[in-house]
Structure formats: structure tokens, C-alpha cells
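Note that this complex is displayed minus one protein chain, with the remaining chains in position.
Letters A and B mark the chains in the order given here, with residues in each chain numbered from 1 onward.
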């Protein structure tokens, strides 16, 4: 079972405990999309909108939910969760593309303080710097140019890609992955105004990141003013995310790229923040909240559910008109109120009862927006 | 007076010239929030909404505004500006956590051009690169992997954290701090269209940053096409801020994370830009302007004051309806106009004078929006 020899479908079915339909001896050497896959490749259907591609796919085998089993004539591995099985098999194939090197290694250009504790199987690339009293867990990999400050602590099995910087006293759990260029533990943005300008508030806290967190590239997580900036277990964070000082993020929350979270905000567990979201500081976000892309969150959210803000895009010429009208909403509201009053006066003179009736109806409607 | 021995309240009161109420011999070893502080810690009340925490705090002493002096029974240091005093004391305590090392130092892995001028007390970490004719002021610290290009000039007392890059000819005043991963002086984004695609405009200017500026992590400040991209004195800039070529930023302006400022825009003094703000190019922002989070600024602002844009977040299902209605504003406006006209016709037929009256009232109201 290796990259060279590939994997037979029988081997995959046994390893991942799923049902195989078709040729057990068919060998798989790579993963591909339904369109690109040839007879040596495994593919998958995770979204019904690609059902048409399934019919014409040349894949050697396809991961399918049982309800689509009949939609493909070739070899299939049947699973209730095709996307999850795809994830697991992708990790298997990764090892052939990017084999993890075994054993300890220290590049001669790595700078390691004498007081640092380096466990077994740690690999240190060129230009790595490890500070005083830092503790690096077993099997952790620090790629070129990674800087680990004094008194940092990294669990076993972490992987830090090139140029990641951990400021002093940062603490990572086990199996934390951080993509290149991310900066963990930089100064939180805290200043007190004075007559002579801003006076810096020294940031005396640190960053603590839980087990199995996965952090993207060029992301920044600032250390706390006092206490901790804290990420729970299994939090996943994309590229260019900004997490300010004293933020707390609950277990298994996912944060997509370009999102910014202001200081001391507390985000619950299993939330999903899409890209470009912004949150003000000092608010609480409940467990299970989802925020769509570019949502601006200006106060706490107490109920799980999906939230959004922003306006739909339009051709620019039209958008300019909408923008003007938006500013005129107040005037529209006022005109509407006057019209209502005047109409009522007219109706009263006519002795009409219609007005009262329809107003009653409106009151009934107001509870649920129906249109 | 050190980290080990702590500071007595008497020492702190004398050093910062504030009034002490309570036990002058009480020793302080750390700063903590009101909730976390124990008898060895100093805490502070800077926001009245934490007044309840004050009552139950176990802090060894609290920094308080005189008007809250009676709200705490324990030791207090009284000051008109508790937050400012907290800032000053935080810097004192920082020295025990992150002591600044004294004297000159050059790591053997640092690369310094022979023509560079390095003043006394400069500290150069591993993998630091200093280019030709660069001038580094006294006591400046360049941490691991910092790159200082040819002809750069850095004042005394600067601190550049790991992997900061200064492109050639960048000029920093004294006591400039730049967090890890920030890139100062990269190419401005300037291209001329041609029949064969974009033709790059060489960026011949530079970046000039004033004394006491404080720049966050992974921020980018591009060099000018011609002339200077310029930050005044005491400007504070958070993480992941983008400052384009030929931008000018006045003294003591503060810019929070993820904000982007387009080319040639000119920002006044003592402005406060919250996170995620965006400004188009070639505009002027007056002194003292404040922009709330994610505000989109599409034209100059001539008056000090606070400005905002964007829509409030809502549950996604409701937001989708709002978005549709927004596009229908034009139609609503048109219907409203028709209704007004028709109502007037009806009123005219009835010989009513009410219409004219209420229209008059509206004109009076229009000045000040009251609702």
C-alpha cells in the first residue's frame, strides 16, 4: 500500500469500513474531480448539482451516497458521508505527494537556545529560531524561518510552515497546524489617550491555542492585554484572519478568510464565520451562530442561526440611485405618515368604515412578515 | 524596585504622582482584571459598567477615578485618568516580563553591509539583513529575519519584530515599533493600461514614518510612486492594515485592523478609523474624523465627527427580503408619488383645506429629522 503501487478498492473499502460495489482489484493512484478523473483515479459526488458529471465520468471508482448508487455504472464505494470519506482518503494520498520525513533533524542554520527542551522526532529547518526555555513536543515540525519566542510551549505533532512567528509565552496544544507567515502573539492594539498622544498599554498576556487547531497563512492572533487570547479545541481559521487581544473562540468554530474579530469578543462553539466578516469588540456570539460573507456584527447574538448584513450588488449606475434613495428613506416615511392621516380624514368624511377594517387586518399581519 | 520584589503602593504613588488611600506597604507584583486580581495584583476601573466587579474584587489595590473612591473599600490609587495610569504601569511591569537586554549585540548569522552605519547599543538577531548605506540609530532592536534595504534610515530606539521588511530608502523616525511580518515600502500598485496589457509604473518614491509611530503585524505600507508615503508623529496602526502609495496620515491618528486606504488619500490628525474601514483614493479626510467599523468612504470628509455606512445585521432569511426591498425602493418611491397626486385630486374635489395645511407642517419639519 504505497504511492507507487496505489491502493486497491478492496484495501480502501476495508481500511475505511465502507461497502464496495464493483471490481475489488481496481487500483487507485490519485483523487480527481468527476470530470478529470481517469481509470486510475478515485472521484466523489458530494453535491447533487454535479450529478450530470457523474453520468459521463471515467473515474476508476466513485465515492457515493447509497441514494445515488444507481446513478453510476462503474465501481463505487458506498458511504453515508462521501465528503468525509473523501477527506480521509485525501490524507492518505497526501502522504505520497508530501511524505513526512521520519526522525529528528536540526538544520545547522537553526538557532536553538540551550535552555529550550526539544522532544524526540522534532524537525527544525534552516533559519529556525527557538528561544529560551521553549518546549517543543515530540514530532513537531518547524519549517524554514519559523521563530519561536522565549517560554513558548508547543504540543506534540504540531506543524509550523515557513516564517510563522510565535511571540514569547505563546502556548499551542498538540497537532496544531499553522500555515506560512502567520503571526501569533503580537501586541494587542491597546493605547490610552493622553494630552501628548497615545500611551501604549503593554500587553502582558499571551495566546493559548487548543489541540487540533488549524490556522491559515498570514493570519494574526494578538496576545491578551491581561490574561489570554484563547482558541478552543479543533478551531479552524483561514488565511488573513485577524483575531484581536482577549478574544475567545469556542471549540470547532470555523472562520473563513479576511474576517476580523475585535478585542475581548467571545465566540461560541461550532460557529461558522464566512469570509470578510467583521465583529466589534466586547460582544458575545452564541454557540452555533453562522455569519454569511462580509456581515458586520455590531452587537451580541444570543440565538443560534444564520445572520447577514449588507446590500445586494447592482449595476453601478443603478446602485448610485439606490444609495441616494436610502438616504431619503426618512422623507419617504414622513410622506407615508401624512398620506395615511389625510386618507383617514377623507374616509371619515365619507363615513366609510373600510379604513378601520383594513387597519385591523394589518395588526393581525404584523406578527409574521408575509408578502 | 524590580519584578522579584514588586513595587509597594507608596513607590507607585510617588513615581506616578497620584494619591494613595490605604496601606502604603502593600506590594504589587502584577496587573490583573478586577475579577482575576488577588492580593498581590493591581487592578483598575476604566469603565463604569464594571462597577459591580469592583465591589467583589480581591485586588491588592485598584486605580480609581476620585468619583468612584467610595465604591471600593480596599487600597486605591486615585487618578483623574485611571486608564492612562494603567497604561503607564503596564509598561513598568512589562520590563519584568520581557526585559530589554542591554548593550550592543550582533548575532553571527546577521548580514550587515560594510557601508551600513550601526550606532551604539543596536541589537541584531539571527538572519537579520542590513543593506548598503543603511543607518541604524542607537539602541534599535532588529529581531530575527528583519530585512533592512539599502539606504534605509532608522532613528534611535526603534524595535522591529521578526521578519519585518523595509524596502530600500525607507525612513523611520525614533522609537518606531513595527510588529512581526509587516512590509514597509513595497511597490505601490501602479500600472498603465496598454494594448498589450498592464505596463508597470516603477515606484520611485519611498515611505517616511514619523517618531513614536506604532505599527501592527502583517501590515503593508507601500512606497510612493513619486515623493513620499508619509505617516506623521505618534500614528498608531493595527494589524493587517493596507496603506497604499502616496497616502499621508496626520499626527496621532489611530487605524484599527483590516482597514485599507487607497492611493494618494490624505488623512488628517487625531482621526480614529475603526476596523475594516475602506477609503477610496485621492480624497481628503479632515482632522478629528472618526469612522466606525467597516465604513466605506467614497468621497472627502470636510468636517470632524463620526461617520458610518453599512446595514444592520439580521437573521439571514429576513435579510434576503430586505435586500430585495432595497432594490424596489425606486418602485415604492414612484407609487408614493402617484398616491400623493391622487389623494390631492380627491381632496381638491372635496374642497378640503386639510391637505394644504399638513403639507405646510411638513415643510416646517423637514429641517430637523424627528421621528
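Methods note: a contact is a pair of C-beta atoms (placed from the backbone, for glycine too) under 8 Å apart; a residue touches a chain by one contact, two chains touch by 3 or more.
Only a predicted model underlies this, so the values are computations on that prediction, with no experimental measurement involved.
Peer 1: With the full complex in mind, choose from A:167, A:212 or A:307 the residue touching the hidden chain.
Peer 2: Hidden-chain contact among the options goes to A:212.
Peer 1: Kindly note down the residues of chain A that lie in touch with the hidden chain.
Peer 2: 30-33, 36, 81, 83-84, 86-88, 90-91, 93-94, 97-98, 107, 109, 125-127, 143-145, 161-163, 177, 179-181, 212, 214, 216-218, 233-234, 236, 238-240, 251-252, 254, 256-258, 274-276, 293-294, 310-321, 323-324, 326-327, 329-330, 332-333, 336, 339-340, 343, 346-347, 350, 352, 354-355, 358-359, 362, 365-366, 369, 371
Peer 1: Against the chain that's been left off, what residues of chain B make contact? List them.
Peer 2: 109, 111, 127, 129, 145, 147, 163, 165, 167-169, 181, 183, 186-187, 189-194, 197-204, 218, 220, 222, 225-227, 240, 242, 244, 258, 260, 262, 278, 280, 290-292, 295-298, 305-312, 314, 321-322, 325-326, 328-336, 338-339, 341-343, 345-346, 349, 369, 371
As a convention for this text, only the chains that are shown with their structure count from here on.
Peer 1: CA centre of chain A versus CA centre of chain B: separation in Å?
Peer 2: Taking the average C-alpha coordinate of chain A and of chain B, the gap between them is 25 Å.
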